[in-house]
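Encoded as structure tokens, here's the structure I'll be asking about.
What follows is an incomplete set of chains from the complex, kept in their original frame.
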Amino acid sequence: MHFDAFDRYHEKESFIHHLDPRVKVVITVIFIISNVLLPDGAWLAFGMAWLLLLAANGYSRLGLGYTLKRSLIALPFALIAITVLFSIPGKSLYEFQLLMWKLTITDAGLLRFESILIRSWLSVQMAILLVAVTRFPDLIHALEHLKVPAILTTIISFLYRYLFVLTDEVFRLIRARESRSAAATGARSGGGVLWRARVAGNMAGQLFLRSYERSDRIYNAMTARGYSGHLYTLNPHEMKSNDYFTTALAIAFIFMTQILGRL
Amino acid sequence: MHYSPEPLHIPDGFLSLAVSIVCWVISAIVIGMAISRTNKSLGEKQIPLMGVMAAFIFAAQMINFPVLGGTSGHMLGGALASIVLGPWAGMLVMTAVIAVQALLFQDGGLLVMGANIMNMGLVTAAIGYGLYRSVSSQSRGVKLAVAGVAAWLSVMAGALLTSLQLWLSGTSELTVVIPAMLGVHALIGLGEALITVSALGFILQTRPDLLGDGSDSAKASRNWVYVGWAVALVVVLLSPLASADPDGLERVAIDMGFIDTGLSAPYEIIPDYTLPFLGETPISTIAAGVIGAVVVGAILVLLGRGMKAKS
Amino acid sequence: MPVTHITNQFATPECDDNVLMVNELRFSYPDGHAALNGVSLKLCVGDKVALVGPNGAGKSTLMLHLNGILHGQGDIQIAGKRLTRDNLPLIRSMVGLVFQNPDDQLFSPTVFEDVAFGPLHMGLPEADVRARVDAALEAVRMSGYRDRLSHHLSVGEKKRIAIATVLSMNPSLLVLDEPSAGLDPRARRTLINLLRELPITMLVSTHDMTLVKELFPRTIVMDEGLVVADGLTGDILEDEALLTAHGLEKP
């Protein structure tokens, strides 16, 4: 079983793929901050932000709709914001009866709801784009360059490496459980919820022990190659003029979006 | 089987910049403390251990069990991580897990990552470890029972914090979000408790040596017990109050100055968030955001330096 | 039971009571990779059959279909019952699937709990569960290990317990995926003797050609999602051209 499906990187030849990962991380974060700062109902600015996304999609040769297709992940969470439809005072648009409550959708409420969704949807797309055009190890290097403490980036790079190994293990455990989840004719099968939860907990415990012992073996393998408490890495990236130029251009564009959103 | 998003992971766009930054600062400070503490007690083995344990938590979150009609329960893991690794290492491990979920799977946003780390990594670890620690010399049954309660409370604490952040951001109405989040997570928390307890039971049975008394000094662990119980107490007291009388909670918040103008002005929650000399313009909001970000960055850099100097 | 093995490369034996019948099974993984391209085979009661082929031939994928963990197109019948979504739990009690790594199979702290999982899930009364656990452990010669912690067993012991975890469900068909991988010669010998003695129909995938030669009268060769040969082991192992073509070696 392979969990390659976890990898979100899309190998393509494009200048965006070749940008320094720092540049991509910084632009992504600024873009997301900018979205959050845009006022409710700044349609023009939202449109401009999306334009930037479309352009980035296009330039990275992923196809214009690439991030769009995958951007629904945050949608279920929107449920949580639904109350603003009714709670913000404004002109009544629509009234209806839900069980014992009389609910009124207001124009201000609708505006706010839509704006929250659009901000989130734009931000998620940018994040999707970031990992589609940057290999995850390069992303980790970018975090190192951006002075995220070494201990965190190290944990993250181990996490990334062993994510695949351990999710494979989990998957095989679940398979083994499934293949013995049998029934006999005439009897009620499945056991109680508590028993099933206990089995799941046992699987977690089993996985913990195996992970723990694996970390011991990894430590041995590291020691055997000279590790003695301090990790050294080569710095594989260098900012080129191209990188500075793209950063400046993107920031200028995002700044213009902000101004447009507030006119 | 696919990677499935979790209800507690807030995406970008749902929290205001102010709330996001405040949460980032708080989380960064706690993470900084965690880094300097783990550095002090850091055996060489600790690095691969924490790395693999982070992968373990990630993978363990995918172990589910059927509950009713197609729904299934699973685990967040904050309490378990801190019980088996100690509070500081547990926090770092959870931070890495949440960061990878946001970076690689867009499960949870980047700007709101501070909030997500706080809700699912820091508070859960504090409650889990604090409560478990207070009974670590008791019998196996007591330990497991308390671990279960701690796991349940850790999920409730995360849900409560998430609700408050959403409300402070003007994304959700308190009267709805608190009962809804707490109601749902009271059930999710049961799954967390059940899995945590039997996973711990498994470890206690097969490798009890791994759950030894830890390397914490007596004083440090007493402090954790206080912190853990204090956070737990807040959850226990605040949750029913908030569910029963959210309006009351809102009033208290207004009285205490958290909220001046109510929900319609989500950017002004922190009274002096707008900078006086710039006036109440969008520019001043941006400037404040930038300053916030610089502060966070500076803290991270300083912590990074401190760490290097020590190692 | 009279089992007629035909050395014709695409022949399957004729018998009155098939334990397993697979007909034109096709399956592609979600990523589009076609792992099975029309596999057909039959097993008679009492057959012990080796399934060989290079890495990626589709052996494990086929095995995962036999108790409905994967669902492809085509027909699968176990002891005359068609495998459908509705009778999945029943089929699972009839097909005992043992995976390569016993650590995946053993997820409970004690040997007893693991062997009891299947019967408990089937909803059997407690006395029956205990009787089945005892019988299964007896069959793999591990009666003394009932209350041991699985975690502390050697690989060879774990392998035998893993087999017990499906024997306790009284399966009509035992399906083993690479049972001898990672065993030292002695443990391997013990396993071979155990498999020889078990009076159950079995289908065993392996890269261990010595095992094939010693244990299985009949061999099925798979490559690229197809059955490329099916016949008496002796004949297949003599067919150098066939072996080389599919990345295999004579023992």
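Here the chain labels run A, B and C in written order, and each chain numbers its own residues starting at 1.
Note that in this section a contact is a pair of C-beta atoms (placed from the backbone, for glycine too) under 8 Å apart; a residue touches a chain by one contact, two chains touch by 3 or more.
Source: prediction; values computed, not measured.
**Student:** When all copies in the file are counted, not just the one of each kind on show, what formula do you get?
**Tutor:** Full-assembly copy numbers, per this file: A x1, B x1, C x2.
Following the convention adopted for this analysis, only the chains that are shown with their structure count from here on.
**Student:** Once you draw an edge for every pair of touching chains, what topology comes out, line, ring, star, complete or other?
**Tutor:** Shape of the chain contacts: complete, all pairs touching.
**Student:** Would you identify the chain whose C-alpha centroid lies closest to the centroid of all protein C-alpha atoms displayed?
**Tutor:** Of all chains shown, the one whose C-alpha centre lies nearest the global C-alpha mean is A.
**Student:** Farthest chain from subunit B, going by mean C-alpha coordinates, please.
**Tutor:** C
**Student:** Let me have the rounded angstrom distance from the C-alpha centre of subunit A over to the C-alpha centre of subunit C, please.
**Tutor:** 40
**Student:** Let me have the rounded angstrom distance from the C-alpha centre of subunit B over to the C-alpha centre of subunit C, please.
**Tutor:** 46
**Student:** In whole angstrom, how far does the Cα centroid of subunit A sit from the Cα centroid of subunit B?
**Tutor:** Centre-to-centre distance between subunit A and subunit B: 18 Å.
**Student:** Scan subunit C for residues touching two or more other chains and write them down.
**Tutor:** Residue numbers touching two or more other chains: 109, 151.
**Student:** Touching two or more other chains, which residues of subunit A qualify?
**Tutor:** Touching at least two other chains: 5, 169, 173, 190, 199, 202-203, 205-206, 209.
**Student:** Any idea which subunit B residues touch subunit C in the complex?
**Tutor:** 201-202, 205-207
**Student:** Mind listing the subunit A positions that touch subunit B in their complex?
**Tutor:** Going through subunit A, the ones touching subunit B are 5-6, 8, 28-29, 32-33, 35-37, 39, 73-74, 76-77, 80-81, 83-84, 86-88, 112, 116-124, 127-128, 130-131, 136, 139, 147-152, 154-163, 165-167, 169-171, 173-174, 190, 193-194, 196-209, 211-212, 214-216, 218-219, 222-223, 227-231, 258, 262.
**Student:** For the complex, which residues does subunit B have touching subunit A?
**Tutor:** 1-3, 5, 7, 9-17, 20, 31-32, 35, 38-39, 42, 44-45, 47-56, 58-60, 62-68, 73-75, 80, 84, 92-93, 95-97, 99-100, 102-107, 109-111, 166, 170-173, 175-177, 180-181, 191, 194-203, 206-207, 210, 263-264, 282, 285-286, 289, 293, 297, 300-301, 303-304, 307-308, 311
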